[in-house]
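All protein chains but one are shown at their positions in the complex.
Up next, chain A:
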């Protein structure tokens, strides 16, 4: 198992500080979801935890060692990242894509070992992509394409997987399909999953651990049942709502107030 933590992490672009002296412990073997308003730095934090963004100060620690000091290939064997809406080269097949997850294990002369082949086949099987392996990625539906990308990160054979908004731009059906897949990976293979999600209700249902970011730091973290309340939504998203219990799984469910249909009701009352 690999532990992932940050110490006094300061992140930003140019003069601007986005995350300030942040300490966070990612629970091993669980699903952690970062939530927060637009621009709160949740994607920035995720990227820095995957060593894609250099911190201004402080460090990301993987298994007791500063990630910046580890060789990038070593990190890639322990931690995989799927960025938000990645680009697909024209005509690339699913198999060719998933193979590239084996990059950290290969070298000049060792380009396609038995382990590589097994890991790729396993990744395709788990994501139900085996039948599509000869199809080009750009010909797939949104959900299949996302599964292909996830298969690539699985081929990397890491204990930790980070995903930046894996459900954005997907239909509702595919959103659920992808989250179910990730939940399964966590349950069956004990993978530590860290992701950024926009939808608080989906986050509440799929996360074991929610981390809410606000004003350059953590506003609250913990089990969704303990954390997500009216006050929480008011503070983090600046929105009034009712929080109910999901009738299926008992997780919190946020129902925004907004103005919504108030106008029709008012008209009826006055008319």
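In this text, contacts are C-beta pairs under 8 Å (C-beta built on N, C-alpha and C of every residue); 3 or more make two chains touch, one makes a residue touch a chain; residues count from 1.
We adopt the following convention: contacts and distances are computed from a predicted model.
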item	value
Per UniProt, the name of the complex member that is left out, chosen from "Anti-sigma factor antagonist", "PadR family transcriptional regulator", "Iron ABC transporter permease" or "Pyruvate ferredoxin oxidoreductase"	"Iron ABC transporter permease"
Residue in contact with the excluded chain [from A:41, A:55 or A:104]	A:104
Option touching the unshown chain, where A:96, A:130, A:168 or A:201 are the choices	A:96
Positions on chain A contacted by the hidden chain, ascending	47, 50-52, 71-77, 80-83, 86-93, 96-97, 99-101, 103-104, 106, 108-114, 116-117, 134, 136, 153, 156
